[in-house]
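As you look at this complex, bear in mind that one protein chain is not there, while each of the others sits in place.
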Amino acid sequence: MKLTALIERDLRLAYRRRGELATPVIFFVIVTALFPLALNPEPTLLRSLAPGVIWVAALLAVLIGQDSLFKTDYEDGSLELMLLSPLSLEWIVLLRVFTHWLATGLPLVMLSSLMALLLDYPMHAVGVLVMSLLLGTPVLSFLGAVGAALTVGLRRGGMLLPILVLPLTVPVLIFGAAAAGRAAVGEPAAAPLYFLGAMLVLALTLAPFAITAGLRISLES
Amino acid sequence: MFVWFHKLASPPFFYKFADKLAPWLGWLSLLVILAGLYGGLWLAPPDYQQGDGFRIIYVHVPSAWMSMFAYMVMAIAAAIGLIWRLKLAHAVSAAAAPLGASFTFLALVTGSLWGKPMWGTYWVWDARLTSELILLFLYLGYIALNHAFEDRRTGDRASAILALVGIFNIPIIHYSVTWWNTLHQGPTVFFGPRAEMPASMYIPLFIMIIGFMLYFTAFILKRLQVEVLQRERNTTWVRELVEKS
Amino acid sequence: MIEPMEFPSVLSVDNLSVWRGERCLCRELNFRVVTGEALQVQGHNGAGKTTLIRVLTGLGRADEGEVRWRGEPLRRNDAEYRASLAYLGHSNGVKLGLSPRENLAAASALLATPIANNVDATLERVGLRAHADMPCGMLSMGQRRRTALARLLLAHVHLWFLDEPLASLDMAGVTLLTEMLKAHLSGGGIAVFATHQLLDLAPFPVKNVVLGTSA
Partner (left out) sequence: MSSWHEFVTMGGYAAYVWPAYGIALVVLLVNALAPGRQQRRLLKEIRRRANPKERSE
């Protein structure tokens, strides 16, 4: 199938510039590590703050990473070819965001369990934390992709993107951090996880349309 | 009727139409707001719990109401602009944003001034105030994107997409914030009209809301004139208009 | 390839006006190009050649007027139209991290029709056989441009839109492009290109559009 060839291309490219793609992940690790330095490194305090700290750091890291989603394609002209392809741009974009998430979001989710240990987050709840990030970070990727599509033609788009997208990410942050927080104190975390799942379904179905519309507008001039 | 709407969407006709209508609506809104203030600040009795502090309601609730109404106007106009490629519709979105942002700002400031005597602090992460704050961020994002492009038309269309994504998100944001708020059981003070309010309390509130709506209509027309002029500056009708004046 | 008579392959433009910000690039432009013809877009730098070509591909949009393909005005998101065109822009659309072979494989994944020429033959044709597996970042500007030219040969499409195709090509590259264009026209194709140099495509007719004279 053709679309698998596109995934293959994206993953191959991602592998060749893995250094660049690692930056959001490194950013995530460093930001998480800064909190104990700014706060009091007392274990009970850290434990109570851990879900929020990890979630905010993941949110920022994912959004910062999304700036590069279409940038190189825009600069080298591949984006025009994508738009001129007779294949459905929605599908192309969906795969694009997904492979980008595989390259940046997934490593971040994996590392979050490690960061959880540094923040004295209870071991028994790590599964829920990882699950919440697994469901939530793709939603962030899609929201970030909408912002990236709208700002791809702008020279100073990198600063603008978080301003546009951060307010939209509030529900993901709330449910994600709540799931991780509840699990840590032994409360049931299913409800917020379901909400995250529902948002993921919404993002998967609606965001590609917003992203393609944004790309078409950005490339018009 | 439809023909009339079609004519109204043509920029030169609209410009003259707005020129005639805006001052009338502006003065009318002033009258209505003054009447509402008289009712709210003088005639209405003090609240049995909040005393005279509750009188902030007459500016807080209309502002909060308008902040959401303006976003609706902005998003609907954005959709019309994208679907039917109506330049005037994009101008409506661009004109509604700064007005909506100011109402949101007002709702936040009056809300926190109300909160101080009730909670003992200017800011509490109450569900409504938090939603208002996020709404303000959404407005700021829209305005920033709208002005980020060299070509005004590209900016209009890009920010229209953002407004639409926003309107889909607002219910989810509001729901999540309410959920989060009940989870953490913050202090709740009731902002807004209550079922058992006497007529002398809620009638001024409705008058104020009507006054704010009139104000919004009057000054969105005025702002639209500016937006239309900016977008149409090279056309012959603008040249003729300039030469006549 | 037999075309039904009622749908002759013709690209036409009716009363096209394109503005860029405050500047009018073309006003009420009219032309038509048919099978076997080429159209050269001329004009000084900044006259709007790129913008016009982008409007013709459907990437850009016109302020007034219409672009018609086989008599039908272009719709928004016209996948059928996009399936019948190939575009070579200012930028090559070549990924520097991938080799020419990988680039062509990715480009063919974006096509609707199965590829007409296999990747090896195409690379041979544009003279990149020896460099097929080097990352494009290590190739010269001219070789990258050739990789982009190779993309045009992957599928049989009716319309070629070429924006400054001669940029960074050497003499042999210019000859290659001329031959490619002639082969395309003789196969019943249409080519629209913007160049500063005149291309000799005899015996095929080359029409002209000159932009920037009215401004």
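First chain written, first letter: the chains are A, B and C, and each begins at residue 1.
Here, a contact is a pair of C-beta atoms (placed from the backbone, for glycine too) under 8 Å apart; a residue touches a chain by one contact, two chains touch by 3 or more.
Predicted model, so just to flag it, every value in this text is computed and none were measured.
Engineer: Could you tell me which displayed chains border the chain that was left out of the figure?
Structural biologist: Output: missing chain touches B.
Engineer: For the chain left out of this view, which of B:32, B:64, B:78 or B:99 touches it?
Structural biologist: B:99
Engineer: Since one chain has been left out of the picture, which residues of chain B touch it in the full complex?
Structural biologist: 26, 41-43, 46, 51-53, 55-56, 59-60, 63, 98-99, 102, 105-106, 109-110, 113-114, 116-117, 215, 219, 222-223, 225-226, 229-230, 233, 238-239, 241-243, 245
The rule we apply is simple: only the chains that are shown with their structure count from here on.
Engineer: Taking mean CA positions as centres, which chain lies farthest from chain C?
Structural biologist: B
Engineer: Based on Cα centres, what is the most central chain?
Structural biologist: Per-chain C-alpha centroids ranked by distance to the global centroid put A first.
Engineer: Approximately how many whole Å separate the CA-defined centres of chain A and chain B?
Structural biologist: A distance of 32 Å separates the two centres.
Engineer: So the centre of each chain is just the mean of its C-alpha atoms; given that, what is the distance between chain A and chain C in Å?
Structural biologist: That gives a centre separation of 37 Å.
Engineer: Find the geometric centre of each of chain B and chain C from their Cα atoms only, then give the gap between the two centres in Å, rounded to an integer.
Structural biologist: Chain B and chain C have C-alpha centres separated by 48 Å.
Engineer: Can you pull out the residues of chain A that are in contact with at least two other chains?
Structural biologist: 220-221
Engineer: What positions in chain C touch 2 or more of the other chains?
Structural biologist: Touching at least two other chains: 20.
Engineer: For chain C, which residues are in contact with chain A within the complex?
Structural biologist: 20, 57-61, 77, 79-80, 82-83, 85, 87, 89-98, 102, 105-112, 135
Engineer: Going by the contact rule at the top, pick out the chain A residues touching chain C in the complex.
Structural biologist: 2-3, 5-6, 9, 12-13, 16-17, 75-78, 80-89, 92, 219-221
Engineer: Quick one: which bits of chain B touch chain A in the complex? Just the residue numbers, please.
Structural biologist: Result: residues 82, 134, 137-138, 140-141, 144-145, 148-151, 154, 157-158, 161-162, 164-166, 168-169, 172-173, 175-177, 179-180, 183 of chain B touch chain A.
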